[in-house]
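Apart from one protein chain that is not included, each protein chain of the complex appears where it belongs.
Chain IDs A, B and C follow the sequence of writing; residue 1 opens each chain.
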Amino acid sequence: MRVIEVRFHGRGGQGAVVASEVLASAAFKMGFEVSSFPFFGVERRGAPVTAFTRIDHKPIRNKSSIYEPDFVVVLDSSLMRGVDVLEGLKTAGRVLVNHPDGKKLDGMDARFRYFVVDATAIAISHGLGSPTAPIVNTAIMGGFARACNIVTIESILQSIREEAPVKPEENVAAARQAYDQTQEAGA
Amino acid sequence: MMGKTTIPEEEFVFPGSTGCPGCGANLVMRYLLKGLGDRTILSIPACCWAVMPGYWPSNCLKVPLLYTAFEATGAAISGLRAALDIKGIQDVTVVGFAGDGGTVDIGLQAMSGAAERRTDAIYVMYDNEAYMNTGIQRSGSTPWGAWTTTTPVGNSHGFKHESKKDIMAIMQAHRIPYAATVSVAHPEDFVKKVRKAKDIKGFRFIHALSPCPPGWRMSPMHGVEVARLAVETHMFPLYEIEDGRVVVTRKGKGLPITEYTKFQGRFSHLTSQEIESIQESIDENWRNLLAKEASGT
Amino acid sequence: MTKSYEEIPLTPISSTPSTMNLTGLWRVVKPVVDKSKCKKCTICWKYCPDAAIKLVGGEPVIDLMYCKGCGICSFECPAKCIVMVKEG
Partner (left out) sequence: MREVMTGNYASAYGAKLARAEVIAAYPITPQTSIVEKLAEFVNTGELRAKFIPVESEHSAMAACIAAETAGARTYTATSSHGLTLMHEVLMWASGARLPIVMTNVSRAMAPPWSVWVDHMDSVAQRDTGWLQFFCQSNQEVLDTTIMAYKICESARVMLPAMIIEDAFILSHTSEPVDVPDQRLVDSFLPSYSPDLKIEIGKPMGFGSLVKPDQYMEFRYKAMEAMTAAHDRLLAVEREFRDVFGREHGGLLERYKCEDAEVVLVAAGSVAATAKDVVDALRAKGHKVGLARIRSFRPFPDQEFKALASKVVGMAVLDRSYTFGAAGAMFTEVKASVYSSQKRPVVKNYIAGLGGRDITPKTIEKIFEDISIVSRRGLEDEVEWVDVAGLPRRWR
């Protein structure tokens, strides 16, 4: 098995970095070797943030950044206006987007498989973050378990339960609901 | 008056700076430069405002700006003024513009030196009450009772137990010709005091409260309202110290402190006794301020 | 795009207006002005942290390229004629 590389796109305050850490800890629980890291730039609430996770069987020594991810996770679809979220994505790579309706996802590229889940609505329904600034990362990670067949939903939920700074049960519920509701767009 | 502005309309900042939505420090800079105009040179140390202009080659100010090391603002404005003087360049306002940590903590020594040397400059401290650029760690200017990432409240109720450093009293002790507090909720008063400071020779100090939505755990839309209530609750009184004498410039209604804290998650852990002890210390500070004013000291 | 070492100044000296950064992309919600109720009091212009509101004939025009959707204008408007609506 070759190393699996995942890139997360979000905005400051949406939890993209925590999402990359949740994925790493979930994969670790399943016996994988992992590493997760953010791109440190100017973290400002609302400003674009990028984070990364590597998953492999053998210990991960490569410390340079990720340029050709296997999976891309987009915590806020409005980012796609200004940021090229598909940059370097491997052919047949998968894109998980927080978006209410798979059909309205514009600019889909046939080389990749798209999955959507309305993580924003799910997060708000579980009272995660505020209505104008919902924290969508745990919901999106539930979607990730469905869309990208590396980590199981059980390991994701366990990581969330252990690591969610606040409202662990609500975060777990949001992740489970997202897992159920995630579907392939354009399928 | 329809369409007439109450402060100068000319802007000295470009949009596109990278402050958080609702950032008070943007307003502090905006009003400061409206008061000072374009014959101004700024010196800014490490702080949110060192990042605000954006990555090179982006610059969001219409006046020249020198970035400096964290503790060096006081020294930098001294160097700038000396160079302008020896080169015979006149009628330029030299301004140090720094955060609270960069002023009351790491930069205090250099500022004190500059003040003691009667350096002809204005030092503006935009006070968001913690080290915000590095992610909300407590500073000497963080108020008693506040949560920050280094005064966590989890179980041990570890909020900040030291009171906010009274930098205005410290500057008064330096016997400088002028110091004033200003609020982003009162731009007219803000610009008026800046213009007054501009025309005074020697070392002048401006203390601007600078609300910080992420750092104070509040919604960005309350960025101005919370500054307004800081004045009305006497948490942040508006006054001047002119040649050593205190002059209060806005009495404020003396609303209960809860009117101020209710917006802010950084105070949400406080018990009613703790809120009460804040109220008591605010009332005492307010009495002392009025006493100072009455006794002309 | 990385500039060659021959094209850059001796030390980073910035002179390109920050309007190169489209901070408008940061918005989650955006302000919408109901012109009919606007009294041209210019308070929204006064309190905008990003100087992203221009006055045209005394009337506010919000520059959505740079407005970050903080909502201060909406909160401060005495006539309550600025409403924050969801982006997109």
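Convention: a residue touches a chain if its C-beta (ideal position, glycine included) is under 8 Å from a C-beta of that chain, and two chains touch if they have at least 3 such contacts.
Just so we're clear, the structure is a prediction, and the values are computed from it rather than from any experiment.
Considering the complete complex, the chain that is not shown touches B, C.
Remark: the omitted chain is touched by one listed residue; of B:Thr6, B:Gln109, B:Ser268 or B:Asn288 this is B:Gln109. Only one residue from B:Ala83, B:Ala173, B:Val247 or B:Ala291 touches the chain missing from this view: B:Ala83. By the touch criterion stated above, the residues of subunit B touching the omitted chain are 38-41, 43, 50-51, 53-59, 61-69, 71-72, 74-80, 82-87, 89, 92, 109-110, 112-113, 116-117.
Although one chain is not displayed, its contacts with subunit C can still be listed: residues 2-5, 8-15.
The rule we apply is simple: only the chains that are shown with their structure count from here on.
Note on chain placement: the centre of subunit A and the centre of subunit C lie 30 Å apart, centres being C-alpha means. Mean C-alpha positions place subunit B and subunit C at a centre distance of 23 Å.
Contacts with at least two other chains are made by residues 22-23, 26, 68-69, 71, 84 of subunit C.
Residue positions of subunit A touching 2 or more other chains: 44-47, 132.
Those residues of subunit B that touch subunit A in the complex are listed here as 18-21, 51, 55, 135, 213-214, 219-220. Those residues of subunit A that touch subunit C in the shared complex are 11, 44-48, 77-79, 81-82, 132-133. For subunit C in complex with subunit B, the touching residues are 12-23, 26, 39-40, 42, 45-47, 49-52, 55, 57-59, 63, 65-66, 68-72, 74-76, 84.
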